[in-house]
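With one protein chain held back, the other chains of the complex are shown just where they sit.
In order of appearance the chains are A and B, and numbering begins at 1 in each one.
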Amino acid sequence: MQAAHGRGPAVATGIKRVHPDSVVFTYQGDGDLASIGMAEIVHAASRGENFTVIFINNAVFGMTQGQMAPTTLIGQKTTTSPRGRTAAEAGWPIRICELLDTLEGPAYIAREALTTPPRIRSAKKSIRRAFEAQLAGEGFGIVELLSTCPTWWGMDPLEAIRHIDDTMVEHYPLRVFRDRPAAHDRPAGQQEEAGSDA
Amino acid sequence: MREELFMAGLGGQGVNLAGQLVGRAGMDAGLNVSWFPIYSPEVRGGSSTCTIVLSDGRVGSPTSEHPSSMVLMDTSSAECFAGNLAEGGLLIVNSSLIRHVPVSEGCRLIEIPANQIAAEIGNDRTVNMALIGAWAAGTGALTVDDVARSLREMLPERHHVHMPDNQLALERGAQIAREAD
Partner (left out) sequence: MNEERRRVFISGNEATAEGGIAGGCRHFFGYPITPQNKIPEYMAEHLPPIGGVYLQAESEVAAINMVYGASSAGARVMTTSSSPGIALMQEGLSYMLGSELPAVIVNMVRGGPGLGNVAVAQSDYWLSTRGAGHGDGRCITLTPYSVQELHNFTAGAFEIADRYQNIVMVLGDAILATMMEPCELIPRREMEPPGRPYAVGPHEAGERERNIVNSLWVDFDAMEAVNIRNEERYARAAAEITDWEEFGSDDPQVLLCAYGISARLCEGAVMRAEEAGVRLRLLRPKTVFPFPTVPIREWSERVDAMLVVELSMGQFVEDVRLAVEGRCPVDLLSRAGGNMPTVSEVLAKVREVAAKAGVAV
């Protein structure tokens, strides 16, 4: 099923509501999820839709050939921020996990980086956990994966990996932000347990 | 005067840049021109083709069914496209890569060992220039000086250090073409 740019969560919602027992996931880039599809992702997360989102964040529009993404770092040069992104012109890079962490709907939110073997193993665990949450009916899960784009970063692959570990993780800390059943599953009137972080 | 040039090669061989140079040089020589690319879906490595029309009248269609000249840079381009050449047309191939190419009767073939020329110059980015030099001399549509002058205009200043290499490649290609005639 191919959704229009950014509309993955809306299409997945339709599929999941028709086939609640099917495993459903979306695979979205940063332009897709954090720019044009921001409305769709926020509302799907807020509703606690029981599907899984794999979110690839490489801080650039790759398919349209290197334009600025909402996750592009301050100072990062792209074809549409030729002098480097400035907050004054284009605002700040958006942290999706932190943003979605303000919502009650999501059951699982994590950010991982596809760089070193230990980090890739950790990413695998998070993806597994997000799908387990779906299978258990706990609700919306998202795993953000910091990924490289050597072509449009103008780096070789090793430099690009180092760029994630040295620079990107400063703005996008690696963390499991949430690992619990969706808030609407809790009995009404009950105090939320202290510390929603895992 | 109307010249329809078709160029094809692998991505990365500089097909489009060379084609744009011909277009630009045509404009600088006072002709009407169009440069029309077809990209394969891959950014690199796929085949790359372009058509350049030079005319002292209307350009009309920027595409060409049977180009009056062709520059083919690799074997798959030679296999795919050589048969489209117009009757009496000029075929220029990169003989460093293309061992055999069928040529229709009445057509001219000029073989340019372009990779070898570039290697001798010591600048492997001059492969396309050797072929364009041969095309200019072989068709007479533009002079090698026209092309070199326009190349200097097109290149950003920081690349002007490569001008002697490019000029040398243009001239080597042109020389072989003149000797072939």
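One rule holds in what follows: a contact is a pair of C-beta atoms (placed from the backbone, for glycine too) under 8 Å apart; a residue touches a chain by one contact, two chains touch by 3 or more.
Because the structure is predicted, anything quoted here is derived from the model rather than measured.
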| item | value |
| --- | --- |
| For the chain not depicted, the shown chains it touches | A, B |
| Hidden partner chain, touching residue among A:Ser46, A:Gln67, A:Ser122 or A:Thr167 | A:Gln67 |
| Where the unshown chain meets chain A, residue by residue | 2, 4, 6, 31, 35-36, 38, 61, 64-65, 67-68, 70, 79-83, 89-90 |
| Where the missing chain touches chain B, by residue | 20, 23-24, 27, 32-37, 57-63, 65 |
